[in-house]
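Input: one structure, supplied below.
Removed: one protein chain of the complex. Kept in place: all other protein chains.
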Amino acid sequence: MKTKRSKGVARFSISLPSELAGQLEQMTRDKGYDNRSLAVADMIRAHLIEHRQQFGDKEIAGTITLLYDHHKQHVQAALTDTQHDHHEVIIATLHVHLDHDNCLEILAVRGKAAIIKRIADELIAARGVKHGKLTVTSTGKDLPP
Amino acid sequence: MKTKRSKGVARFSISLPSELAGQLEQMTRDKGYDNRSLAVADMIRAHLIEHRQQFGDKEIAGTITLLYDHHKQHVQAALTDTQHDHHEVIIATLHVHLDHDNCLEILAVRGKAAIIKRIADELIAARGVKHGKLTVTSTGKDLPP
Amino acid sequence: MKTKRSKGVARFSISLPSELAGQLEQMTRDKGYDNRSLAVADMIRAHLIEHRQQFGDKEIAGTITLLYDHHKQHVQAALTDTQHDHHEVIIATLHVHLDHDNCLEILAVRGKAAIIKRIADELIAARGVKHGKLTVTSTGKDLPP
Partner (left out) sequence: MKTKRSKGVARFSISLPSELAGQLEQMTRDKGYDNRSLAVADMIRAHLIEHRQQFGDKEIAGTITLLYDHHKQHVQAALTDTQHDHHEVIIATLHVHLDHDNCLEILAVRGKAAIIKRIADELIAARGVKHGKLTVTSTGKDLPP
């Protein structure tokens, strides 16, 4: 992961599955970016904003939505291991078999915000997970009608 | 924007402001990714999903998360009526009894983006629903690994 | 609910929805019973056996499966009230919208056998519930592999 830095610009290379690289090209054009680097920079900034949201001691409820191909080696075992390590905050998991390959997995969670954020990060970063999202709501106790 | 492709993997370089590159490195580590390429790939897929939401005819999967007090008059009957009216796109609903009053209800959905968006709007706007959120993901078919 | 008793036989009348009475007639013939009373007696005996299973202090896990028409007045409100009264043993409820009218509701439960049996009885006996069943399994702790 060599990174060249000069005049405030860092240049480095990344590897993507070819099909994903092609769809990035297409989206870059669709959205009217001058080049791929500008599009990627915008994505990174958007994710930094989400990443920095403060998650503290407060009790929250919510869902973690995961999309993955269950044929990818070890992905399901890894996800289940992580979930059982935290079975005290994961109420139940709804698994939908979208087709022969793709799984939609939805975790109903409840616990301290910081812990739930960390579990969500771990699950979403797992190899084989195509897309994941943490959706936060309240436990209702502190939310007036 | 030269891209080398081999064995299904595309390798290319991107340029980022140095500070942004540094923060990407940090976030990659924080979230537990094995390397920067995997983190960037996940961001691209997340943005592809959002980008495609704009096209109403596209098939998406996702979740609708609702928080409500089931004692509020008619709220549950209203939510169930709406859901049954659209039982062809609502796969299943996971209901968690958070406490004596508060319900966390999570709908697994799949269908045309525009229809799902409309159902979510209707459910979230229903009297008695304290908080609601639509989380969109892909059906996995159009999302490369 | 007048019941006439003579020579060890009790005779009383029951009211059933016409369509159900018709299907009882058909099943009585299909199964080769000489008359309806004999068929009903066999059903009652089968239910007595299930009813008398001992349910004690032991912790069990299991599911309660309910089939109902959500349009029947108050059925859903009644079911939800009962469930929230026991939210400490009901882990989560999976609701499937079978069609415009019929709901399949599956409760994942965990707790003392006697309490779960009582909740199941209450839910299954609720007016508007067409069919219900308690399926008992173990929490796995006391079950060798």
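Brief remarks follow.
Just so it is clear, A, B and C label the chains in written order, and each chain counts residues from 1 on its own.
We adopt the following convention: contacts are C-beta pairs under 8 Å (C-beta built on N, C-alpha and C of every residue); 3 or more make two chains touch, one makes a residue touch a chain.
These numbers come from a predicted model, not from an experiment.
Checked against the full complex, the candidates A:A21, A:V40 or A:L98 give a single residue touching the omitted chain, namely A:L98.
When the whole complex is considered, the residue among B:A10, B:A61, B:I91 or B:L104 that touches the unshown chain is B:I91. Residues 70, 76-77, 80-81, 83-85, 87, 90, 92-101, 103 are the ones on chain A that touch the missing chain. Mapped onto chain B, the interface with the missing chain covers residues 91-92, 94, 108.
Mapped onto chain C, the interface with the missing chain covers residues 1, 3, 5, 8-24, 27, 30-31, 35-37, 40-41, 43-48, 51, 61-63, 65, 67-69, 72, 91-92, 94, 96, 98-99, 101-104, 106, 108, 110, 121-122, 124-125, 127-133, 135, 137-141, 143, 145.
Just so we're on the same page, only the chains that are shown with their structure count from here on.
Two copies of one sequence, chain B and chain C, touch each other mainly through matching residues, since over half of the numbers at the interface are common to both. Per-chain Cα centroids separate chain A from chain B by 10 Å. Put simply, the C-alpha centre of chain A and that of chain C have 42 angstrom between them. Chain centres here are Cα averages; for chain B and chain C they lie 37 Å apart.
Touching of two or more other chains is recorded for residues 91-92, 94, 108 of chain A.
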